[in-house]
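What follows is an incomplete set of chains from the complex, kept in their original frame.
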Amino acid sequence: MRDVVEIGMGRTARRAYDLDDVEIVPSRRTRSSKIVSTAWQIDAYRFELPLVTHPTDAIVSPQTAVEIGKLGGLGVLNAEGLWARHSNVDEVLQALLVAAENMEDPAALTRELQRLHSEPVRPELIAAALKQVRDADVTVAARVSPQNAAELTPHLLSAGVEILVVQGTIVSAEHVSGEDNEPLNLKDFISDLDIPVIAGGVSDYRTAMHLMRTGAAGVLVGHGYSPGVTSTDRVLGIGVPMATAIIDAAAARRDYLDETGGRYVHVIADGAINCSGDLAKAIACGADAVMLGAPLAGYRDAPGRGLYWTAAAAHPSLPRSRIAMGPDVDVDLETLLYGPSFEPDGRINLFGALRRAMAKTGYSDLKEFQKVGLTVRA
Amino acid sequence: MRDVVEIGMGRTARRAYDLDDVEIVPSRRTRSSKIVSTAWQIDAYRFELPLVTHPTDAIVSPQTAVEIGKLGGLGVLNAEGLWARHSNVDEVLQALLVAAENMEDPAALTRELQRLHSEPVRPELIAAALKQVRDADVTVAARVSPQNAAELTPHLLSAGVEILVVQGTIVSAEHVSGEDNEPLNLKDFISDLDIPVIAGGVSDYRTAMHLMRTGAAGVLVGHGYSPGVTSTDRVLGIGVPMATAIIDAAAARRDYLDETGGRYVHVIADGAINCSGDLAKAIACGADAVMLGAPLAGYRDAPGRGLYWTAAAAHPSLPRSRIAMGPDVDVDLETLLYGPSFEPDGRINLFGALRRAMAKTGYSDLKEFQKVGLTVRA
């Protein structure tokens, strides 16, 4: 039975939980971390790590998408970001960093990002970027917004995209538009494609179920919440308590599996994961994989030079993310993901820590670990 | 059933919720924000925005009342404020700003405000101020306290007031006074008037219901809580958890509608709205419109030059509001209300954000949006 409270006369609200509210409980055998697997497979693609990157230019360039792929994760290029609009992204990002360092007025950075994104998307640029990834023989993934999916996807397909991410702040299976432009019919769109689609973000059971029914291979839960960076709650009054949202989406996955007699749609947690402990909790709540943003922003040679922002930062009239410094970890990407760590704060050795959390609680693979016991703080 | 707890032997208290405790849940279709309406109508007056200003001299002068009206909101002049007591308000406000900037002792500012309000109200001054608004052809509204309503209202009517706001920190339909002066009988007072009256603030179902029965067209819920500015809780032990208060007043609206066979009294949320997300939540809880104070204090050319206070700041013996700097947004009023924003913190594009929150959750007008799903944080 759901935990529902009356918050005023005749009006109820459901009580919902953040990852911070829950704790993993060791309560069985323990296990050597050497015999724990963190492998994840979606459609025909197998990854050593349950890792999808947030599609932000701050952490994914063509080069780093290759590096992420070689290290066992999935790097997602933003097909509407700087790489799709500018031919000199490296200079653009360097200028952004200089601006960030000299700037007293943080709004000026947002304005600059808005300006950079007011340039048109040039398909040939994103095609060139994807080609770089494909040539390196790692899985090629790109993100489009629901608004531009129909227009941009053909270009991405030609460029060899293998996994398509359709992502907006909040996505539904049914969008009501005005008269001018036809909205995206996700179901038709996906059934016309030969490649797997990951879509989202959603935050509740019903929308997750609807998205699963469109034929998506994976559903993103959340909208990339990152403390100090995103502000959807302050701007729109919409927040996503991630523990509850992941659990609900996992319930939709289970029900949809039953409804279809066996179609398993992946639940990918996107937001509120700030350290390796949060990552373990997200899987523990039922996520098959995690979409990481800010925790990846600080590695040595990250495209954003340590800066982090999400796609919502560049919205022309209502930005819902700011540009902020990511965690200053000063390690390379491999160390960030696999260790060793020398900082006991959950920022380095992100997936080594996941592996150890699984070992300490006696689980040997991700799917099993989704059943680990949880407590909530009083 | 109400959420009531025993907080000690034989004594119960109701659990009540702030806007901060709730979140809006997207759980249906989405909608283009272009086909969303934020229009609000009370009595014969229609507004593009569900916006009533807090009646403080810090944000409403005759000139800005006109500007607010032209932008689609309702500016309310304080008929007992500086415009009603001084002929050189502009100089007075400038001096207050200088004092604020040079002052080390914050109490001195309160003392100065107390002194400025010890001057008598001069009806000809407020009449002149209202005339300015009327001449610009926007809706003319003014606020009086319950204590002075009987004496001042005739002057306001002569000056052409169209909507009267009767507002005290806490207002009831039945006031027990001592022997000397007759208290205001709101019911008789309102029935003698030809113009709609908005009255408040109230914080519970019963008082809201009583005020509705006096014939008020709108009821103010809350007493203008603004963090760092108002202090009714510290001073009187009286606080208003706004989510619960708005929901309860909306329940009174519904019951009164039934009781009268169709009289719809508007619920206007006054307090705890610090950003556009809070604004959306207030409507989501059931408010028909919001009374905004501090969020409007920082626009370029605001009368208070960025300072903010509420009427309770000038109380001669027990002030319950201090003078503080409002949000430093450095945009004009139109941008503040309609965007574009370049600060992702919910302070700019207040009503564009409301429109987008409605769109993201699939609602097309304010009345429908009052039904959106809510969660509470654990």
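Labels for the chains are A and B, by order of writing; each one numbers its residues from 1.
Convention: a contact is a pair of C-beta atoms (placed from the backbone, for glycine too) under 8 Å apart; a residue touches a chain by one contact, two chains touch by 3 or more.
No experiment lies behind these values; they were computed from the predicted model shown.
S.K.: List the number of copies present in the full complex, noting that all chains share one sequence and 2 are shown.
M.R.: 4
Everything that follows uses one rule, which is that only the chains that are shown with their structure count from here on.
S.K.: Can you give the rotation angle that fits chain A onto its twin chain B by Cα atoms, in degrees and rounded to the nearest 5?
M.R.: Resulting rotation angle: about 90 degrees.
S.K.: Express in whole angstrom the distance between the two chain centres, defined as the mean CA positions of chain A and chain B.
M.R.: Each chain's C-alpha centroid was found; their separation is 40 Å.
S.K.: Which of the residues in chain B end up touching chain A in this complex?
M.R.: Contact set of chain B toward chain A: 1-3, 15, 17, 21-32, 34-35, 205, 243-248, 250-251, 254, 275-281, 284-286, 339-346, 349, 352-353, 356-357, 360-362, 373-378.
S.K.: Under the touch definition given earlier, write down the residues of chain A that touch chain B in their complex.
M.R.: 5-11, 13-18, 21, 106-107, 110-111, 114, 169-178, 183, 202-204, 206-207, 230-241, 244, 312-313, 316-322, 376
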